[in-house]
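Note that one protein chain is taken out, while the other chains of the complex remain in position.
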């Protein structure tokens, strides 16, 4: 088994059960969580040959900034429960690899304490929008270069193992970017009336580009684009929100078609290897994001996060070379949908 | 395992073997029974996002009456064998949940003894139609608000475990709405010449709307609509009649297309969870019905039937919220049929 | 397990290993043999409802003669190795059930010794056609009412277990309708240059209608019809000739389309139950034939062959009734090919 493929089992060995379970869990019967990775693994590739691949570059421009690789770290809470290094370790190792980190609004590290490195802030919008403003301003000040609005969470889905996590988790590591007493204020609960206009509101308040994370339908992708989204992020929240939501690998192509180049399209959910990243690019994504794998790596420490990126880079570079692709963009379209005989 | 998912095993532990087997059995090789639930579980959903779900309501109008939820209890015989509470317990708990109960014409409780609550009567038509009239009148008088004609049973399919049930069952709990000696009268056997016109005859005799239960083909659905059916109910009788009949999840969309809004369309067979109800709505059903699950719940008593409805309500409400749907009608069309890569 | 489903295992217990293995064997890797039955079991049915099924009849006309049921016994050699009763027992029990028997030209019983009952002769044509004439005349004289030309056997496929059978088999029970020394004559080997014209030649020599058995392709079916075949029999020889030949359940619909009513179409291969017969009718066959099941039944004696027919009749009658079909012809078209969601 490769080092990457062993991440989850090593994390299980290292982490307290309630933390491992919190990271692992999906909602409902886990159908969506469980089929995510298989959907990528089922994609077949039709490599190009006889093309000059003397210099292959993974460099990828996301919202106008160049990154060294076409993947990034998806926002996940509880990183300090996973490892004392927490978000700073994650961001440091990821930035060193030239990759982008998306920091969860539920992070256990104050934005001001984040180390150097490119990051975007993931946000949930509260019913009373004005309550979000301090958080947004703190993030802008601390250097966030974009916002990622999570649109698939009007309420948090029930998950069997979550309650034991919240009981056992250390409060000092949770949601430290919110004032004490925040959750008790009227209107602090998640907005259930989120609409495309909130994308514009967030952009206005923060002055940052806003990405819509959690889109699975082409029509919604189009609504986001029309409302000024800087990019559309295909996600089912790692199988943690609506169970039986379709795998992102299957949702992606129709969203790419609908967006039709108007903005970039990102995707996450079940990306576990460099070939999965390549499958995502082949199906039209501009970048892929990883949720659990960097968290599992973090359980082994910052060096393991660095190794995660390094292993992915080797795999993706090799795959591009063997597929006759000089850049991530060249990969688009090499997914094969052969009729089974 | 969730409480809902454990219903069958708990019923197996509680019920006498001949009763459990009677409820469980399908006909033939059980192909149709066994694939029913999987067919729903295979439906994938493409949730809407960025839609106001501040107030989600499960309220559903069936034949002009409003119910609190888009599901109901399908007609099943032998409820008093399953639990002394029988049909009254089933109806009470179901009505308390705001849901509709369909009472089997083979019920073990006299219609006059049913508690308050909305119910429809399921009927089989005998060869000599006039023999059915007393039963129909008793039901009307006792408050049935619609008739459900079961159209898939010109004869009862052989089922391996049925004979032992009939030997061991207590006759005082069986078919108590028929006069003594009814079955020996000429013409009391099930009509084998049932036709669409019988829908009209039933409506005339009873003054009630008549639903055709057991339709799997679009052409038959159309014939029912043309003959004045109040609604079409897609069912294969829980895999208890023609074995190898197609799963209702696969039959439903074509029937919905054929009926084209002329009447409502209901469906049953293998509905085991709130997400299954959502899948049925997504494929175009106006309501889903459950056969075995309420019977298994009844084996644990009336409170368990109440809990069945409560759990479903939590699941369906959560799923609607996460899918950006304010009402059951909003769910139509979110079934995803992605091409596998 | 039903009595029908247990036939093979009971035969295994009763028969000498070399005989059981001879009957069981397929050619090559047994791919074609092994998937035959599953292909029928995978057919789903969309039953009609609200149709008068007061009188259901299985009566079926094959080549102008009426039989009580829409199935028959396919030609199989070695019946006397299987049971001393041999072909006479098979024919007697089958005729008693109102069904047709096809007798193999390799039968272990002289045609003149066959009991009363409808039968067709299966033939292989030798390189020197004239050598076949005595056999044909003997069959005509003994009452054969049609010929079945096996067209899929220009050579006999290698089968792993066959050699041990031929060593151990009692020669007095094999191919008794050929003169001693027949096989040593020049031109006695199977014709490798068989063509559609041989159908006409057989008809001319025998005065009987000729059925082409072993057709899998629509174009070949058409060639047979154009050459005067009385019927086309879709078969892959029970997986005993070309391995990886497609299942007959999958070959049948295109052949039915190509023949387009010009002649009848029969099918065999993997028919194991009444519902399999119904699946064959649903896909357009006029009749289904069974190869191994009657042989397995014969291992238990003539009464078991009778029971085989009786069980099939119960199953098929029930299925027709439940499917709203009064006759085998009504079954055509009820096969369901739903798109999986």
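Lettered A, B and C in written order, each chain numbered from 1.
Quick note on the criterion: contacts are C-beta pairs under 8 Å (C-beta built on N, C-alpha and C of every residue); 3 or more make two chains touch, one makes a residue touch a chain.
Keep in mind the model is a prediction, meaning the values are calculated, not measured.
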item: Partner chains on view for the chain not depicted; value: A, C
item: Selected from C:14, C:96, C:205 or C:246 as touching the chain missing from the view; value: C:246
item: Touching residue (missing chain; options C:33, C:80 or C:223); value: C:223
item: Full-complex contact with the absent chain, from A:14, A:53 or A:306; value: A:53
item: Contact partner of the left-out chain, one of A:99, A:123, A:275 or A:308; value: A:275
item: Residues in chain A touching the chain absent from view; value: 2, 5, 41, 43-54, 273, 275, 278-279, 314-315, 318-319, 321-324, 336, 338-341
item: Chain C, residues in touch with the chain not shown (by the definition above); value: 28-29, 31, 39, 42-44, 151-152, 154-155, 157-158, 192-196, 198, 212, 214-217, 220, 223-224, 241-247, 249-251, 253-254, 283, 335, 337
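One rule holds for everything that comes next: only the chains that are shown with their structure count from here on.
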item: Degree value of the rotation bringing chain B onto chain C, based on Cα positions, nearest 5; value: 90
item: Separation of mean Cα positions, chain C and chain A [Å, integer]; value: 61
item: Where chain A touches two or more other chains, by residue; value: none
